[in-house]
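This is the structure I want to talk about, given as structure tokens.
Excluded from the complex is one protein chain; the other protein chains are retained at their positions.
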Amino acid sequence: MRTILFLLVFLPLAGALFHILAGRHVSRRVVEIVACSSVAGSFFMALSALLALKQGPLRVIFLRWFEAGDFHAAMDVYYDPLSAVMALMVTFVSALIHVYSVGYMRDDEDYARFFFYLNLFVFCMLVITLADDLVFLFLGWEGVGFCSYALIGFWYRDEANAAAGRKAFLLTRLGDVAFGVALGLVFVLFNRLSISHVTTHATELTAASATVLGLLLLWAAVGKSAQLPLVVWLPDAMAGPTPVSALIHAATMVTAGVYLLMRLFPVVLMSEAALSAIAVVGVLSAFYAACAALAQKDIKRVLAYSTISQLGYMFLAVGAGDVIGSMSFLLSHAFYKALLFLAAGCVIRALHEEHDIFRMGGLRGRLPAVFFLFLAGVLSLGAIPGTGGFINKDRILVAVFSHPHGAFKILWLAAVATSFLTTLYAFRLLFVVFLGRSGQSVEQQEIHPIPAVMTRTLWPLAFLALFAGFMNLPAVWGGEEWLAGFLGGVPGTVPHLHISPGIEWFVAMSDGVVALAAAALAFVLYGPVESTRWRAVFIPAQTVRDFFLSGFYLDRLYQAVLARPYMELARILWLKVDEGALDGCIAASSRTFPLLGSVLRLWTTGRISTYLLGLLVGLTVMLGLLVIRFYAG
Amino acid sequence: MIPANLLSLIIFLPLLGGLVVLAFRRHPNPCRWISLGTASMDLFLILSVYLLEIRVHQAGDWLIVEDTSWIETLGIRYSLGLDGISLLLIMLTSFLGIIVILVSWTQVTSRVALFHFFLLSMQTGVLGVFLATDLFLFYLFWELQVVPMFFIIGIWGHEKRIHAAVKFVLFSITGSLLMLAALIGIVVVHGSQTGHYSFSLFDLVGTSLSSNLENWFFAAFLLAFAVKTPLFPVHTWLPDAHTEAPTAGSVILAGLLLKTGTYAILRFAFPLFPSAAGVAVPVLMVLGLSGVFYASWIALAQKDMKRLVAYSSIGHMGLIIVGVAAWNAMTLSGSVLQMINHGLTTSALFILVGMLDERVNSRQLSDYGGIWRKMPVFSGFFLLFCMSSLGLPGLNNFVGEILILLGTFKVQPAAAVIGFMGMVLVLIYVLRLIQDAFFGEPRTDWNVRDITGREALILVPFALLVILIGLYPHPFLDLVDGPVRNLVLETGTAMNTGAM
Amino acid sequence: MMDSGWLVILPHISLAAGGILIFCAGAFMRRRASDIIPVLAFASAACAGVSSAWIDPGGPGFLGMLDSGGFSRFFAVIFSLITLMTLVFSHHYARDRGFAGDEFYGVLLFAALGMILVAGASHWLIFFLGLELLSLSLYVLIAARKNDPASNEAALKYFVMGSVAGGFLTFGIAVLYAVTGRMDISAGLGSTMTADNRAGLLLGLSLVMVGIGFKISLVPFHLWTPDVYQGAPAPVTAFLSTGSKVAVFAALLRFSLCSHEAVWAYMAPLFWGLAALTMIVGNVTALAQTHLKRLLAYSSIAQMGYVLMALLAVKHGGASAVVFYLAVYALMDLGAFGAVAVLSGEDRERDDLEDYRGMGYVHPWRAGLLAVCLFSLAGLPPTAGFIGKFVLFHAAIQAGYVALALVGILAAIVSVYYYLRVMGILYMRTGECGIVPRTGILGDGAGMMILALLLLLGIVPSPLLTAISNIVSSLSH
Partner (left out) sequence: MTVSHGEVIMLGAVLFFMGAVCAVSRRNLIMILIGVEVMLNAAGIALTGASLYWNALDGQAFVLFIMAFAAAEVAVGLALIVYSQRRTSSVNADTYNLMKG
């Protein structure tokens, strides 16, 4: 088991090492094989580890990392059902995306660097998933941030891409500050930084420290998962290659934030305030991003905002106390969002790097396979009853609705509204891209052939996107809630929500109706049939659309309030304070001495009379002092 | 098994080599080879100490001591001592000693013999500082290291070199002369109390001073060390010195000279004046953290790459000061390790900037851009060291920083929180550096080749060490563990009683 | 008794005889004089040095007017060395400039005799005679370059100043004698202070201090120093700035040690003020100098301030610090002015700082000598000046003069700036620094010896320090 876990974590690292050391000297094929097989190997290890998880949670130390005083950091894993499921998902999606990338990066010269980062990313993500020691987890946490930075800016020759990477790194690191502080707090409170230790001793926390810790963790998660107010980096992150967007900015890394909250849920659970904060942040982000997604023109940006929105649901679930709901939503989101991104990647590739959805249109006939794949993703994202997406979202909404705290009803309403918007933009995307009138540019252009490896890898994802949710089919509908049962052992979780069937039915019905209504509206507005009248009613004015398109001008706000003053102050600090005031003071005081010197040298007049006078004056002063002394003492 | 005056040999071997080099005034290549040989021999000696001695003693107290009479009339002895902390630092010293010779191999072409003489004598000075346990001897080495640096900056530097060199010396001297007064002061007080005039650190520790006097003495010591460290706000010599110095000078400055400042605080200022130090802890923390913020902030606005790295240096050293001020086993270990880390990372960055300068003859960021395309391997190294500089886990700086910050959190949570925030500021300027220099399209048309074999030989050890310390710092931390425990035990308690 | 008396004055005799012989040679051996005279001068100076170093007369001599203890003999050795070095430095210098006659060498030896007398005097008469012999000789030496207006002006200034200061000194001695009735220095100064003699004692001492302060250029009696140093031929400047200052300071040290505690309590604050003023004014004024010799002049003024600071500690065991520093100071200034001498062109003195640009590479050894001397003056390791400064500050702080020590430290910080400026000109600038002057191997050899001594004393000062502390302890009893 130890070996399995070791390989699970470190196989991708080995791949990464291979790429960086030998990648430039071996053929492309070798690099591709090593990259894919290391991740695939990791997937099989995850699978076999899952099968071997019978004996309960397992803590394995690989390496004593560093020690000083009473502090110990180790490279170790804490393998429990939650991390097992997560690891399985991560390795599975990663493996598929690696394979997809082989096709996607076929024409790129810098493939070795690409696969280095990609493999390294998988390693770091697995560390986040499995680590027991929080410092080790932090390694993964920062590591994925770095990989994300490097991969967003992978095509560094365009400065905009590199800038997007920088922005992502920066904003996620703002969150990491809270992680670091949380580390400190945990260390002080528990004297250990082990997740297994912390979760088992969480009940010893006082309410105040639990709240502080919970809020710190929330802030850390907000940074990683691009929630309000640190959302602005994720849409820009779409500058990276599409597989990267799919893997890092949809399926895995961005979920690390919410995963952290799940992993340390017993701590969060100790604080009512922290839970509420998590829920509120989640709902707000979900609603905000759904609005923004409605107005986007760039296919990947729609999906990016959608990711933010869906992550909001996961936060909401954690805030409502339903870790299992959040986890299962996370899983199914990973599948359909990866699917959507990858399919979008196919579209983009086919249309010669075209991103604007209004320049696409009518692709159903020309890319039928991609259309069906995309459709599967949209159905699941739009939570159309009968898909996995619906089942998972339903569980969250039930949990929120039935939360004992009354204010959660408001959150539920907001969530339902968001749900409406979600389905609307999902179908908008589908209709505009695949069913709408074909865009001008697309008409004339040849469709760029898509490598088969790209589309074929998507079928398993499509299957899982549609049906993974059934693993958690509630008992009301005859399900067994298998996943919930499996995750039941995770500390702090509530495997089965014991709710009256009436409420369950009510929530499910309202949700379903909302989704179908939204889909219908989308058909009316963006469907193949022109309907100017409806559009005039429902599509808001240009200013509102711009407002949504720019993500509520949040980006511009931060630029104006934070980034630009910071730059400006840096210059002022440097030129005015450091070189001006500080150094200037010292320079001035050092200049006074030569000045004094040139005054004093006037004393040496060169004339003997002055010199002789010096003798007399000196004598007089000496005698004068002596006389004073004489009579004084 | 170990010769009686091994430590002296370690200290003075480079100087000896330097004198030999002077004889080859007209033959640059023999100069380089002799210097390289001397420096390697020194490293070999130190490593053999490490390998032999550590097994025997398991990093307890003082591993090797040397004590001979020197100036009897004043009670000054020639006494050297090696413990884990100094061992670690002299390893760094001799390692960088070799590196600077390699770095200057093609960069320095005029007055080669003199240059190597100064490099090697510089090394002697720094080694002496790390090994001296007699206060006078320490002071001698402390001043001694200034002189070669003055010439290295002043002769082989860039345009405003003389100004920078003079500024450097004046700052150093100002601090150290005041320290001299305090140093004599404590010896005199100790002598009048015990009748035994001694400059030995071991004798002087525990001298009971009136709190007023102790505060003054501590302030004087601290000023000298703070200037060298450099601690905000007495740092303004550093950007000039770094910008004007040749690469080797910058490496020595950042890698070694700055370390002597923090080392001396740890070895001398705190143990000698514990209760004054206890009082000064908040001040030090505030200054250290201000340094982190202030320097990191300013670094963002820099146009000159060397200046940028110089300011980053100030920020990193500020964090080390925070660690020293917190004075517990974690933070001290972290600080010592961080000295090594900073020595490696910042030196590597200076070397890289120097290599660019050598190729393009410019240090202005605006002249670069798109380097990655032209020099991928070089850029990879650069990225690695930048990531190390911003404390990416898995690389060396992280270990030191996390130890310092977590350890500080136990004592002074607010300071630790601010320290964590500082890490964002570091990120901002590092990313800007990478972005402006390496990404985008080249702004000027220059044609260069990627790194040469010699350059790879320089960079690979750095890279390996950066990763090794990041992933498995045990060999380093174990060395520090024992001495740090002693320091905490002896000085820590006295600090607390003083603070109360 | 008789034997011992002769032994005491053996160095003096050898110098005096050397001087007279040289004059005779100059008068009677017109043709071969230029070969013989330097040899004669060298031999008699060496003789004086050897005899004072190795022959211990075992008791005071010359009717008890001349101290023959270790203290005097130590300084006699130093003066012999200074004279030897000066002879070596001036050998080519004087010949090239046409003043290498018998008068130069002979007077030089008499000046040396004056120094030995001043440092060894235990009687006011000897002190007076030695000082005036020294002064008169120096007037002549400074004017050695007859055709050089600067040299002439320097001599004139030194003469006028010196004679007026001498007048003060003489009257001071008279007053001291009037109130104490003793011509013996230690007896006179050591006499207990009463209400009757208090005013007279202090008046007399103040007058004597004017004379001494002039000689060792304490501010405000220092104004002549830069002019005279600049105008005098470089080897003479070396001699003047080291020999006469060290000699007079040695005498001052003796006075201080002898003086009664009560007298000392009055004088110490004066010294405090003089020391502070000297250190500050000397160093600050040096900052504005553009001529090397003037810069060194101001530096030497400041150096005396440091020594005076340690002199305050004389009652607390500071004497050995003073003696050590005087020895080191002699080496440093001798080296610095000697370097100017050997670096100077044939026609004119190399004085403007700009003339030294890049000199470090054109004449590495000579410029190296200058550089090491400057480093030593600045108090940087590993030179003797570093140890010397340390010893001085140590003495001052140990005696409790912390404030003065801080003043000294601040002044020292200021001083580093101008020393480094010269260093920057020597090594960090490039420029034409003119023709290579001819200088014999002797001059360079002397320079190397000074350089070696400075470094050696910086690393192993212990033997000298131990010796000095023995000497000084013998003096104070």
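Labels A, B and C are assigned to the chains in the order they are written; within every chain, residues are numbered from 1.
Operating definition for what follows: a residue touches a chain if its C-beta (ideal position, glycine included) is under 8 Å from a C-beta of that chain, and two chains touch if they have at least 3 such contacts.
Source: prediction; values computed, not measured.
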Missing chain -> touching shown chains A, C
Missing-chain contact among C:G166, C:P382 or C:P461 belongs to C:G166
In the whole complex, of C:V140, C:A238, C:V416 or C:I471, the residue touching the missing chain would be C:V140
Out of C:S34, C:N152 or C:N470, the sole contact with the unshown chain comes from C:N152
Filtering C:A178, C:A262, C:A403 or C:A452 for touch with the omitted chain leaves C:A178
Residues of chain A touching the missing chain are 601-602, 604-609, 612-613, 615-616
Contacts from chain C to the absent chain lie at residues 124-125, 128-129, 132, 136, 139-140, 143, 146, 149-150, 152-157, 159-160, 163-164, 166-168, 170-171, 173-175, 177-178, 181, 183, 226-227, 230-231, 288-289, 294
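By definition in this document, only the chains that are shown with their structure count from here on.
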Of B-C and A-B, the pair with more C-beta contacts is A-B
Between the Cα centroids of chain A and chain C the separation in whole angstrom comes to 78
Note: chain B sits from chain A at a C-alpha centroid distance in Å of 38
Touching at least 2 other chains, the residues of chain C are 417
Residues of chain B that touch two or more other chains sit at 170
Counting only contacts in the complex, chain C reaches chain A at residues 156-157, 160-161, 164-165, 168, 198-199, 202-203, 206-207, 209-210, 213-214, 220-224, 226-227, 266, 269-270, 273, 281, 284-289, 414, 417
Seen from chain C, its contact residues with chain B in the complex are 320, 361, 364, 375, 380-382, 386-387, 390-391, 393-394, 397-398, 402, 405-406, 409, 412-413, 416-417, 420-421, 423-424, 427-429, 460-462, 465-466, 469
Contacts from chain A onto chain C in the complex sit at residues 590, 593-594, 596-598, 600-601, 603-606, 608, 610-612, 614-615, 617-619, 621-623, 625-626, 629-630
